[in-house]
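Missing here: one protein chain of the complex. Every other protein chain is in place.
Chains here go by letter, A and B, matching the order in which they are written, and residues are numbered from 1 within each.
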Amino acid sequence: MHDFEINFEKINNKKITLKEKEFRNKNLKLFNSLGFPNKRLENWKFTDLKEIIYRNFDQLDVKVAVPNINKINLLKDFDHNYIFLVNGNLHTSNFNHEEKSKIKINSYDNDFNYPTSTNSLICLNHAFAENGYSLEIEKNYKFKKALIIYNFFTKEVKNKILNIKNKIKINENSEIHFVEYTINESKFINNVYEHIVLEKNSKLKSLYIQSNKNEGYFYKFLQNKLHYNSDYLGLIFSSGLKFNKMDIECDLIEKNCKCNILSALFLDKNEHQEIKTRINHLAPNCKSFQNVKKVLCSKSKGVYQGKIYVKDNAQKTDAYQQSKALLLSENAEFDSKPELEIYADDVKCSHGSTSGSVDEDSLYYLMTRGLNRDDAIKLLVKGFLEDVVEFVKSSSIKKFVNSKLEDRINEH
Amino acid sequence: MLEIKNLQVSINNKQIIKGLNLTIKPGELHAVMGPNGSGKSTLANVLSGKNGYEISGELNFNGKSLKKIPTEKRAQRGIFLAFQYPLEIPGVNTNNFLKTSLNSIRKAKGEKEIDSLSFLKLVKEKTSELGIDEKILSRQLNVGFSGGEKKKNEILQMKILDPNLSILDETDSGLDIDALRIIAKGVNSSRNKKKSFLVITHYQRLLDYIKPDFVHVLSDGKIVKTGCSELAEEVEKTGYKKLN
Partner (left out) sequence: MKYQELEKTKEYKYGFTTDIESVKAPRGLNKDIIRFISKIKKEPEWMLNWRLKAYARLQSVKEPNWQKPKYPKINYQNLYYYSAPKSVKNKPKNIDEVDPKLIETYAKLGIPLKEQEKLSGIAVDAVFDSVSVATTFKKKLTEKGIIFCPISEAIQKHSDLVKKYLGSVIPITDHYFATLNSAVFTDGSFVYVPEGVRCPMELSTYFRINASQTGQFERTLIIADKGSYVSYLEGCTAPMRDENQLHAANVELVAFDDAEIKYSTVQNWYPGDKDGKGGIYNFVTKRGVCRGKNSKISWTQVETGSAITWKYPSCILQGDNSVGEFYSIAITNNHQKADTGTKMIHLGKNTKSKIISKGISAGHADNTYRGLVDISKNASRARNYTQCDSLLMGNKCGAHTVPYIKNKNSSAIVEHEATTSKINEDQLYYCNQRGLDQEEAVSLIINGFCKEVLQQLPMEFAVEAQKLVDISLEGSVG
């Protein structure tokens, strides 16, 4: 593919309000002028998305069909509520384990009040998003069982670029634990914009995982707003995609928030996984922690860009960030940019980043106990990722995550 | 069982072992004593097949040369090394590790893999036999273990893996008397006609609890004196210098 530009007819042919049309047209114009991001942009320093897309796609279309799906396959590993999305469109939902009056679930909501962005993928999303869901949990409600968000993509999305917009709002004193579970069989681009709001004293645990290895090229921009004493935990186990970038921005806007983002990834073949976090400490006394662990095989590439920003009034901030990579092949690559930008003095902020191969002394120790080199490496790899997996508190979900990780490791 | 003839070992062009001869028969327990830097740990590492050494001379185990056999194959044939400084391996669960290890060895012997239940039973039996708290096995491998716990863990592994030749590399150093007793108990209860031991130590102390059949004094890469257990006492009294 050489040039990718979308003409305005795609929007102007739709029967929509003037406001919507203006919003979409404005954003399309921005996208067309910026194009897909490339290495010249600081946020894409290690990843030339434009080049990746042009190399791997001959054509791309923004129009997406949503086929009828009659039967859905659910996970049997643990009891759960679910919402089922087909190509980003809300298909069914089931909250049989919960008080239904406390939960509002809707299809994509038409909101066109987003500020202008310089991120061309967000512009593209604003211009074309039609699918997605909006979930709101009422005050004082704690989920009894986990919620699985089935993200199912059919073969109809082949060579498409999907633009999906999701919204999640957890009101005061409420709690939810969700697992976003992606099942995909197509080669396509998924461009998601997700907005999460945690109100006072609320808690969200989110976990991202893929069912299978696939040809998906995913970008997700996640905008989180944390209010007083709220608690956010993001666990990213999404190995298996051809390309994945999780771009997470967390605003800690009131006191006493907690924000933890952890990831354990095993990458193989020519998979490319990037995690970018930006934690904005905007109020005093908040805690944030990021721990990104990547095991890189074959020609895979792992990138971590993490920034901790501390505003001058955000005293007593406690922020720690670490990234570790294990390179198992001479063609693998790990790039990182752990960044601190700090304007308050009474803070504890630090980061660490290491990359290297498996420790030979550890291997030797294991081998003196009769393990062959491959088994010893596997054991060390699992051990390396273990401290992130530990954060999954539910034993049935942990077992599920472990089995998925083991599948990946054994496939290698 | 083990036959070492004119062993010469160097690392980074520096010769550490300079023509060492040693034969250990089944059922025998040999102690190697020697001052710091005499090559004791090098001997242990070479026997277990650690990389990075240049080796000449003969090194036979049960009649076959060990020289080209990788570390894990030696372990599978029944050579066990209790490390002087057991490594901490974060994230790796001790129980899980031991089971994988035991099964690798069983598989190599052509035995069936052990199931989880029998493994737990075996662990229970061995921990109580040694008087070790079972809990250390549910922790990460040696992570945050005290020096004594690490050494006890080594002996527990030895008991579970049931090797033919056990090499104890200064297992007694830095231990209090209670831990020392546990180590000695572990060794003594394993001794029989088929099992052999090579106990490397700096002090005679451990040999009060474990009676060696032979004591060798290693100095500057060579065995300078061999005797029975009384030699250890002599060394303790007169020091190493006198023997040279």
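By definition in this document, a contact is a pair of C-beta atoms (placed from the backbone, for glycine too) under 8 Å apart; a residue touches a chain by one contact, two chains touch by 3 or more.
Predicted model only: the values in this text are computed from it and were never measured.
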{"item": "For the chain not depicted, the shown chains it touches", "value": "A"}
{"item": "Touch criterion as defined above, residue of A:32, A:315 or A:394 at the omitted chain", "value": "A:315"}
{"item": "Per the touch definition above, residue among A:131, A:151, A:186 or A:336 touching the missing chain", "value": "A:336"}
{"item": "Residues of chain A (touch criterion as defined above) contacting the omitted chain", "value": "42, 45-46, 312-313, 315, 325, 327-330, 332-357"}
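The working rule: only the chains that are shown with their structure count from here on.
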{"item": "Length of the line joining the C-alpha centres of chain A and chain B, rounded to whole Å", "value": "49"}
{"item": "For the chain A and chain B complex, residues of the former touching the latter", "value": "360-362, 364-373, 375-376, 379-380, 382-387"}
{"item": "Contacting residues of chain B [partner chain A, same complex]", "value": "48-51, 70-72, 74-76, 79-81, 83, 86-87, 89-93, 96-98, 100-102, 104-105, 108, 140-141, 157, 161"}
